[in-house]
Each structure stands twice: as structure tokens, then as C-alpha cells.
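Only one protein chain is missing from this complex, and each of the others stays in its spot.
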Amino acid sequence: MKKMILILLGMLFLPTLALAEDAPISEMAFVLNTFSFLIMGILVMWMAAGFGMLEAGLVRSKNTATICLKNISLFGIAGILFYLFGYNLMYAGVDGGFIGSFGFWSADDAAALTGDFSGGYAASSDWFFQMVFCGAACSVVSGCVAERIKLWGFLAFCVILTGFIYPIQGSWGWGGGWLSEMGFADYAGSTIVHSVGGWAALTGAIILGARKGKYSKDGRVNPLPGSNIPLATLGTFILWMGWYGFNGGSVLALGDAASAIEMSNVIANTNMAACGGMIASMIMVQIMYKKVDVTMGLNGALAGLVSITAGPATPSLGSAVLIGAVGGILVVLAVPFFDKLRIDDVVGALSVHLVCGIWGTMAVPITDPDASFVTQFIGVAATGAFVVITSSMAWFALKYTIGIRVSDEEEMLGCDATEIGMEAYPDFQRVSIGGSSGLSGYATSPVARVSSKKVLN
Amino acid sequence: MKKMILILLGMLFLPTLALAEDAPISEMAFVLNTFSFLIMGILVMWMAAGFGMLEAGLVRSKNTATICLKNISLFGIAGILFYLFGYNLMYAGVDGGFIGSFGFWSADDAAALTGDFSGGYAASSDWFFQMVFCGAACSVVSGCVAERIKLWGFLAFCVILTGFIYPIQGSWGWGGGWLSEMGFADYAGSTIVHSVGGWAALTGAIILGARKGKYSKDGRVNPLPGSNIPLATLGTFILWMGWYGFNGGSVLALGDAASAIEMSNVIANTNMAACGGMIASMIMVQIMYKKVDVTMGLNGALAGLVSITAGPATPSLGSAVLIGAVGGILVVLAVPFFDKLRIDDVVGALSVHLVCGIWGTMAVPITDPDASFVTQFIGVAATGAFVVITSSMAWFALKYTIGIRVSDEEEMLGCDATEIGMEAYPDFQRVSIGGSSGLSGYATSPVARVSSKKVLN
Partner (left out) sequence: MKKMILILLGMLFLPTLALAEDAPISEMAFVLNTFSFLIMGILVMWMAAGFGMLEAGLVRSKNTATICLKNISLFGIAGILFYLFGYNLMYAGVDGGFIGSFGFWSADDAAALTGDFSGGYAASSDWFFQMVFCGAACSVVSGCVAERIKLWGFLAFCVILTGFIYPIQGSWGWGGGWLSEMGFADYAGSTIVHSVGGWAALTGAIILGARKGKYSKDGRVNPLPGSNIPLATLGTFILWMGWYGFNGGSVLALGDAASAIEMSNVIANTNMAACGGMIASMIMVQIMYKKVDVTMGLNGALAGLVSITAGPATPSLGSAVLIGAVGGILVVLAVPFFDKLRIDDVVGALSVHLVCGIWGTMAVPITDPDASFVTQFIGVAATGAFVVITSSMAWFALKYTIGIRVSDEEEMLGCDATEIGMEAYPDFQRVSIGGSSGLSGYATSPVARVSSKKVLN
């Protein structure tokens, strides 16, 4: 009796002890851990809408409806595949290895329902939280390969990515696999989510090839400006908001004061990195091009967010600003770099998620003494190699079966007309954004574009 | 003393006992129950924005500003009417009967403020949570009857629906009325919210009649495509997000582990049903029409969400996918069905909320052994009969007093110009989407529509 009272008192008054291995987890801690997974998971789900709006704003209006459908349906696919294969491949019986096990996931809360709260949280709340991360990795891909990929080819790739590629590499660092045993530190997924999406997008963009008209034979890069900047801004705001849940929820607990403090630091740092990335990219663009660029500012904020994601708990606010600012500068340099390589990334996803995902992962040891640069590099490289190889296999397999690229004529008409038979904005008269063929000679000055009076197609 | 310690220990370690009738509800449980109502209620409020954006995207641009105003002002009306009449008609003194009592609602937290937490939650948190559901039922109506209804006539109907029709039928199943005593199972409102909105919309659509130009005399159905697909997509994402709160909050508790587990299962199932509905409808449309349709995909996700709403706690994830998938297929069949009946539903609200609301309610006994098909059918039928009769009376009363339908000329010009004197997108040149009269001969091919160079009006 006395011992139990002491345990009880310890649990209430000495929180760090309360979660020590021998002490029981209280029911309230169980409830709060669960509620945190649910609320933070809902915020991460909301990022799917953020990606959708960002991409819908950055493609040309003839492809807008298609990118909308892709973004919402990939989230539907992620849910089903993560249930059928993903969760168990990522978390069931990894045991220091390279892959979990096959099998549908199902909730098991038997212990908690009989009063043993040592599991820490409701099973489905954890499943939900992990599933929305899987969806986020997939959302990275859609923007990069937009405007020339076939709908069903893309969705087939989503099945492979969310059901197999993402969870298998995820098992290494988060499922108790070999990378986690090495001490690889990736708090909320700069590598495991963002660079994975980035590598998959990179292989897709290379195998698909660039959009018609993007790169002239004389080496010129033709901007194909996004059709709806407020939507892109909304998407960025949504992503910024959702990222509080993405990183904050990755504390994986809210049952004691230490977790609540960590969650607070993580959320504050996440915000500061976004601030740093946005302001740094705006200043950088102003210096380099003598004029700010709204999409660069938006991508700068996202770059800051990706950069802090691998280690949001250890920096001070000031360090978080700097980590994000480096991301913001990297994105400004990376966008023309990929264009130089003639890798056509419609929304800048490679610059944001791949480049800054790598930067963020490598930056962890700067503020976290438990992390090492060598291990971080091994994690980045191994994940990259795995995703590049498996994604390439998937893209090629799809290319030579159901096909992944629309025909030139379909691309000229726009995927909305040919893939889904529905325009995004049917009521509005469009300006010509090309010559009579629509395939080349894109006007680059906004004023020139507006003064053109031809109607597309 | 010893006994109190035992109670205390029991409360902490035996949660299911802790909420048994004899045990006190702890203050932390009270706080968490309350916070759950608030946060989940905020998510449900957000669905009002989701309906607004969905409908703004699916009407033609000449009616967009009007539908925006309707959606936000109906939520304002719902708040006031649910305070003045609704809450007490739904929850005060129903006692197994057919209606509560009249009277303004006011919060009473006297017991809790003196340390008696047996009420379970703060009064206003419950009021808020119930009010946003009332708003949701009303939001279902606006999309269906859009583009030809008078603003003030519509708002007057909202007063009747949110102040009287919704709460009276709600008292039957949720307020302790006759349906709940029979064992009618409607967890979060497939019938009580969605089909109620659907029946009210159905009577409105029939009494108003179809939009000019929708149905030709030769029996042809002319698509009048929505003007802004990204907005419709955003609306669907918002609704999907808000639905986690709609169903998750309907656990009505978060004060113990059992509630947290149930909430987690509900939210995971809600997500899976949306996935199932969306993917099933996309596949179905691809098979039937050889091309996917983005609005069908969006409505498929919503169909899945409505379908799971009556019983989201009992299915496994796999069953939830299937329940949603049936909803997604039903919506693909129901849209042409209503068109065949020449019932003009602008956004597919009847197919989503009425048809799938019925399906979802009837599907509960499949996974919930405590529910019976007969009782479910009685609930569906009685609710339908009550809402059809009372809504018809309301629509007719309004028709012969302040009027509900705009004139043909106003309809041709668009409600934005005639009802609210403000365009939704005044800066953009519109393509003609009809002949010179704007009333007939709508082009159906996207390419044809775009190539048209005439400016509307």
C-alpha cells in the first residue's frame, strides 16, 4: 500500500521519474499522448491541402484541375496503402534490420482497455500520425512532375511509394532499423520524409523529361509562370501551419512536463526557421536579381521548414533562424542549378525538399551533441541510394507498361482537357502564353504576356 | 482515509471504473472533455468554410459572390437561432418524446465551479459543439439550391431549419427522444445532420425548379461546369479535415483512456472511408465514362465521409474503406439519377448527403451488433418524413410571401449582379458560356468552351 502511494506521488510530482521504465504511465498521460497524435496528425493531414494549393497555384491554368485531383487522390491512396502494407513494413518486427513485415495493420488496445497504459497511446492515433507523414512524402512528388505526367501513371507510382518505398526506408531510421541503431538523428523527417519525396521526384523528373517549351535549344530557360499566386500563398500558409504539427507532434508524447516543454521548443523553432528561410531568400533574391520574387519567398519559408525538421528540439531560437536562413539561401541557388541541368521541377520541390532535406539532416550535429556528421551522412546517402534505385525501377516499369507521359498534343492542350475532361476555370478567357502552337516562344515579361490578346487553343 | 486513497488509486489505474456511475469524474477528465468539445467544434465550424469553398468552386462565376455570402451568413444565423430556440428544443426535457422545450439557452456551470464535476464538461463547450452541427446541416442545403434562389428567401429558410426543423428531429435521436429510446444508432449524424440537410435540399430543389438551361426540352442534360476547381478541391480538403472533428468529437468525451482509444479509432475510420469513397468513385467513373472527373472524385471522398458518420467507432479500417467505397459508388450512380428526375442539384449535395446519409445509417448494423436494421430504417424514414413535410411547408410559405426564386432575367445576369451588386471576379474577362441569351445551348466540350470568344453579358 505504502509503496503504491509512493509510486503515485512520484508519478505526480516527479514527472521525469514517472516515465522511467519501472513506473506505470498514468491514464491522463495516455490520453494526452493520444490526443497529441490526433491533433498534430490532423495538422499534418492539412499539409496535403497545402501541397495541393501550392501546386495548383504554381502550374499553368490548363493543368490546374489535374494537379488538384492528383493531390487529393494521392492522400487517399496513402491511407489505403499504409493500412495494407506500409505501417507494418515500417514498424512491425524491424529489429535493427532493413524491413518490417507484411500484413494489414489492425489496432490492438487490449492492454490499455484493461488498465495497463504502458503502451503509451491509442494504437490508431499512432497509425494515423504515421500515415499522414507517408502522405506528405508522396505530396512532394506531385508538384515536381506536374504538367506532363499521366494521371493514372502518377497514381500507380503513389501506390508503390506509399506502400513500399517510403515505409521500407522509414523502417531504418524510425522503425527501429539499422540506421536508428547507428544513432541516425532525423527528428521529424528532413531525410525520411522530405528528401525521400525529393529523390523520388528527381528520378521522376529525369525519366519523364522536361515540359515542352521549358528549355529552348539555344540553352535559354523559359519561365512558365504559375497561374494563381494567392493559391500558392495559401498553400504555403497551410504548410507552415501544418508543420507545427509535423514537428511538434514528433515529440511523440504530451504526457509529462518534459514532453510539453520539448513540444513548445520544437514549435517555436519550427516557426523561427520558416521566418529565417523566408527573409533570407527574399534578401538574397533582391540582391541577385534587384527585385523580389513572391514564389521564391514562399519557397524560402518552406526551405526553412524543411531545414529545421531533422533537429527542431535542440537549437535556440536564434540558431533556428540561421538554420532556416541557410535553407532559404540554398533554395535560391538550387532553383537555377536544376534548370542548368535541364531538370524541370515545376514548383521547386527538389530545391526545397531534397536540397534542404539534406542540409537539415547534416545540420543536426551543429546543435545536437548526440548526433554525428558521419552517421548523418550515411543516413542521407543510404536513403538516397535506396530511393533513387527503387523509384527508377518503378518509373521505368510504369513507363513501359501503362505509360507515364502524356502525348505532345495532350501536353499542349493541357492535362485538364485531355486527362480529366474538365477545366479548372472554364468561365475565364485566357491569354495566349505561347505562339500558335502553344509549344514554344513563351513570353517572359508579365507586361508582354498581359498585352497579348490571343486566346489559348 | 483508506477508502479515499483506494478511490483515488482506482481512478488513476482503473479508468473504466473511474467513470462508473458511483465514482466522481476527476477535474482533469472534465477539462479534457471540455477541450475536446472546443477543439473538435472548431474543426466542425471550419467545415462551414469547406462547404463555402466547395460551392463557390462549383457554381458559375456569375453566382459565386452570392454563394459565398450565403454560406457565411447561414453560419451566423445558425449560431443565433440555435441559441434562441435550437438547443433547448433539441436537448431540454425531451424525455423520450418528440420535442424539447422553448427558451433561450444559457450556460449553467454552478456545480462544476464548486467542485462537482459530474456534469462532465463545461456547458458552453457542449453548446458550441452542438451548434456547429446545426450549421453543418444547413450548409448542405445552400449548394443544392444555388444559382436561382433569392438571398433573403434562402436565409429565411435557414432560420426555420436551424431554429426548428433540425433541432426538433435532432431531439429524437440525440436529445433523449423516442428514437434514442428505440436504440437508433447515428453516431455523428449520417441521418440527423446529413440526410436532414439532404431532405431539406431535395424539397427546395423540387419546389424551386431547375436552373434555366440545365435541362433541354429534348431531354438532354446540359452540364453547367463549376467555375473554380481549386476552390472546390480546397473545400473538399477542409471538409475532410473538419470531419475528423465531426466524428471524433462525437465520442463526447476525452477524459479517460477508453474515450481516447475510441476517438482514435473513429478518426482513423473516418479517414479510411474518405479514401475508399474517393478511390472507388474515381475507378467507377473511369470505367463508366473512360475518363476520370475531378468533381466526382471530390464528391466520392465526401460520400465516403457521410457514409461512415453513422457508425465510425465499430468498423475495422478495412470495413471503413468498404463502407466508404460503397458511398463513392452510390454517388456516381446517384448524380445521373437525379438528373434523370430533372431535380437540379448544383453541387451533388443530394447524392452525397442524402443518399449516402441513408446508406451510412443502414450500414451501422453490419459492424455494430447493438444496432438493428429495422430501427435504423424507422429512424431514416421518420426523419425523412418529418423533414420533407416541414421543409415543404416552409418553402411554400416563403414562396408565396417574400418569394424564393429570382426572375429569369436575374438568373441570366447572375445573382451576383442582381442580388448583391458585386461580382466575384470583376477583373477577368469571361468567356460566353451560352448563346446570346445565356439561357440555353451551353457548350459541353472544354475545348469548345475555351475557344468561344464572346464575353458574357
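Miscellaneous remarks
Letters A and B mark the chains in the order given here, with residues in each chain numbered from 1 onward.
The criterion applied here is as follows: contacts are C-beta pairs under 8 Å (C-beta built on N, C-alpha and C of every residue); 3 or more make two chains touch, one makes a residue touch a chain.
Being a predicted model, the structure only gives us computed values, none of them experimental.
The residue from A:A65, A:C138, A:L234 or A:L252 that touches the chain not shown here is A:L234.
Checked against the hidden chain, the listed residues B:W127, B:F246 or B:W359 yield one contact partner: B:W127. On the side of chain A, the interface with the absent chain consists of residues 5, 8-9, 12-16, 28, 32, 36, 39, 43, 60-62, 225-230, 232-234, 236-238, 240-241, 244-245, 248, 254-261, 263-265, 267-268, 271-272, 274-276, 278-279, 282, 286, 291-295, 297-298, 301, 316-318, 321, 425, 428-431, 433, 446-447, 449-451, 453, 455-456, using the contact rule stated above. One chain of the complex is left out; on chain B, the residues touching it are 1, 4-5, 8, 11, 24, 26-28, 30-32, 34-35, 37-39, 41-42, 45-46, 48-49, 52-53, 56-57, 64-66, 68-69, 71-73, 75-77, 79-80, 83, 104-107, 109, 112-113, 115, 117, 122-125, 127-128, 131, 151-152, 228, 231, 234, 413, 416-417, 419-430, 455-457.
The rule is simple: only the chains that are shown with their structure count from here on.
Per-chain CA centroids place chain A at a distance of 31 Å from chain B.
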